[in-house]
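Each remark here refers to the structure printed beneath this line.
One protein chain omitted, others in place.
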Amino acid sequence: MGLVDRGRMPAPLTKLFNMGRSYSMWVYQWGLACCAIEMGAAFGSPRYDVMRLGVIPLPASPRQADLVVVSGTVTDKMAPAVKRLYEQMPEPKYVISMGSCANCGGPYWDSYSVTKGVDQIIPVDVYVPGCPPRPEALLEGIVLLQQRIKNEDMAAKWRNEEFTTLQKTAALQQAEARPAPEPIVVGGGPIE
Amino acid sequence: MVRLSDTATGNDETAALPGDGLREGIVDGLRSDLGDRLLDTHLLPQKDLWVRVQPDAWALTAAALKTQGFEYFCFLSVLDWLPSPFGKGEDDPEAEPTEPNTEIKQGYAGGASRFQVFARVTDIKRHVGVTVKADVPESMSVPSWLPHYAGANWHEREAHEMFGIGFEGHPDLRNLYLPGEFEGFPLRKDFPLLSRMVKPWPGIVDVEPMPVVDEGEGDAS
Partner (left out) sequence: MTMLNERQQLSYIAAQAADARLNVELETEGMTLNIGPQHPATHGTLRIIARLDGEQVVWAEPVAGYMHRGYEKLTEVRSFPQVTTLINRIDWLGSFANEVPFILAAEQLMEIEAPPRAQYIRTILFELSRIANVSLFLGDLGVQMGAITPVFMAFRDREYVLNLIEGATGGRFHPNFDRIGGLKDDLPKGWIAETKQVMKKLRQFCDEIEDLLFGNEIFQSRTRGVGIIPADVAKSYGLSGANLRASGVDWDLRRDQSLPMAWDQADFKVWTHPDGDSWARCWIRLQETREATKIVDQLIDNIPAGPVMAKVPRIIKVPEGEAWVSTENPLGEMGYYVVSKGDLGPFRVKIRSASFNNISITPWVLKGVYVPDIITILASLYFILGDIDR
């Protein structure tokens, strides 16, 4: 991986890697509330059968996962655990926020104990709206994420993490110049 | 037709619903146990029964009810009779603020204090339940029901966390729900919901103009 370490990746190799990554995503199911059952229906039921999309929903721990689906209400008591889980995942890592509660607090927008959206704690790549979203909506979110991974500049992602000090500064400057990617919203425009 | 549900119990108790006589008997039994510490009762015939006791007889009531056959513990909680000083946060944010209502008016079976503990127990054999209430004294604590009903443990912890009411004799009034750094007692009426203060409720106050609807498709309602 010498080329990757130097921050250069030949385009065909990136394509190959990306294809591999997008079709072997290990999903950690962080089921919290009602949405967890719909996530279970999407991942565990024969009707929706997520494995045909190249998604493996059975990692034993977040340390083996590429993607985490946060489904359900995140409370202030649970928030530190969510953050810790995210930190345990290896790079490159992706987050799907499933359901209104995880997106923005949902019906508990005025509650004293609910975090108003999981994006206050960890960065989110895909928002799936609904209360709860149907399993099909979650599958669409996963497909959209796979499309993003296929077009991703993998080296940029790695440059941010693995570099020694000298090269790191240069890479960071480069990374700052790069605009942050817009999050995907299933079925429509951006979330305010 | 032979109904299976009848054979299970042996008699048809649902048809002959226990009437007033049953609930009046319960009140009489309590009166003989508690004397004038039974302060007030409220009886809806054929429906339900409320009794109010003195706070120092709170635990005694549990014992008396249990000997009467009320073995099933349903719940225990607290009522805060102060009207909320914040309203619902649904008023027009530009309108003049109205004077908050501070009149404390208790519900069934009366009362004299802002906070009341109330609990419900059920007699499974006679198919009847009782709601017991007691005023919370100045010391903000009442005796615990734990020696009589083991299920009161978590309910008293919850009541302590949500209202700040103490329960004498409860071994462990730790927080049940909220993280350690949380301040205040959320279910008290004077605990504000900050999100509602920051942002008006969008359902009643139209903060955005309604989208224009084409003619002939009916109105937005």
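Things worth noting here:
Order of writing sets the labels: A and B. Residues in every chain begin at 1.
Methods note: contacts are C-beta pairs under 8 Å (C-beta built on N, C-alpha and C of every residue); 3 or more make two chains touch, one makes a residue touch a chain.
Computed from a predicted structure; not experimentally measured.
Within the complete assembly, B:Leu178 is the residue of B:Ala59, B:Ile165 or B:Leu178 that touches the hidden chain. Taking the complete complex into account, residues 1, 3-5, 8-9, 13-14, 17, 47-48, 50, 71-75, 77, 79-80, 83-84, 88-90, 105, 107-108, 118, 120, 124, 127, 129, 131, 149-151, 153-155, 162, 175-179, 186-187, 189, 191, 193, 196, 203 of subunit B touch the chain not shown. By the touch definition given at the top, subunit A reaches the unshown chain through residues 30-34, 36-38, 40-41, 44-47, 72-73, 75, 77-78, 81, 85, 107-108, 110-114, 131-132, 134.
Note that in this section only the chains that are shown with their structure count from here on.
Here subunit B touches subunit A in the complex through residues 89, 177-179, 182, 186, 191, 193-196, going by the rule given at the top. Taken together, the subunit A residues at the contact with subunit B in this complex read 76-77, 109-113, 116.
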